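Every protein chain except one is present and positioned as in the full complex.
On to chain A.
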Amino acid sequence: MMTCEEVRLSLGAHAFGALEPDEAVLVEAHLAECVACAAEFDELSAVSGLLGRVGHVSESDVAQVVSPPVVVLDRLLKVSAARRRRSRLLLALAASVVLLAGGGAAWGVLSGSGGEDASIAAEQYAASSPAPVVSGDGPASGAAEDSAVLGKESAKPETGPGAEGAEEPSVTAQVPAASSPPQTARDGGDVRVLESASPRESVMKAAPDVVMSGVEGKVTATVRAAARATGADLTVTVSGADLGAVYRLDVVGADGTREKAGTLEVASAADAVFRATTTMPLTTVVRFELQGDGDVVIRIPVKSR
């Protein structure tokens, strides 16, 4: 006769029908007489029964659960680190250049090289109306008001919620706490800009979006550029890139000047779309460059118009 203790330890194997026939008979005889062991067997049978019900869990499935690909974790951490780098870059940028849009108008806030020279350029345009011609010189040694003059004869938008602002520019741009408070330069109807970047001729004409592409290996990159008062808004689409790949977007001017417009991290299995801005006028841009790991460079030439 089997004791309860002996039977208990055999119940697991019995629930799978793994006992030798002679022992199985002995166990069944005990279960018929012992309520406690029978209850225990019912519990264990329910567990083995559940395994049978979700029958398509296989041995290899279990192995996969035990050891998911660690490469995924590595890439996730890499994306997270890239995002952190980018966040720091954006924070650094926010301290000197802030572009704010609202009510159909946009204000470019450009701080000068010295805190005292900071001024606001309140240049208004409706997103879809012809943009005004902007010309600016580099920073002069004199007063901020003299350093650059913005022509705004044609700045009045034809339509749009920003129309009344053209008559009476209301400078309501919010200044993030991170940046030093800029002074507002307003002189009658004139709006002035202090260009803090390297001295260069900056001319912007009204132009439709420009779309151009570049291919390198299996990766295709497309840049859609929309001219803005101080440069251009860029929408970059990257297809075929490896997940986790990080690219640096450079804007290259005709005179060889190079501006870093942003860092892109490919975090999507589908086409990855990024937005960036450049302060370089679109008319002076000869190409965009996406620089990846190693020596990978995707060149995206701008066709002459």
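By our rule, a contact is a pair of C-beta atoms (placed from the backbone, for glycine too) under 8 Å apart; a residue touches a chain by one contact, two chains touch by 3 or more; residues count from 1.
Operating definition for what follows: contacts and distances are computed from a predicted model.
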- Answering from "Nitrogenase iron-iron protein delta chain", "Sarcosine oxidase subunit gamma", "RNA polymerase sigma factor" or "Polar amino acid ABC transporter ATP-binding protein": the UniProt protein name of the missing subunit is "RNA polymerase sigma factor"
- Item | Options A:L26, A:V79, A:M212 or A:A226, residue touching the unrepresented chain | A:V79
- Those residues of chain A which, in the complete complex, touch the missing chain: 8-13, 15-16, 18-20, 43-44, 46-51, 54, 56-59, 61-62, 64-69, 71-73, 75-77, 79-81, 83-84, 237, 239, 243-244, 267-274
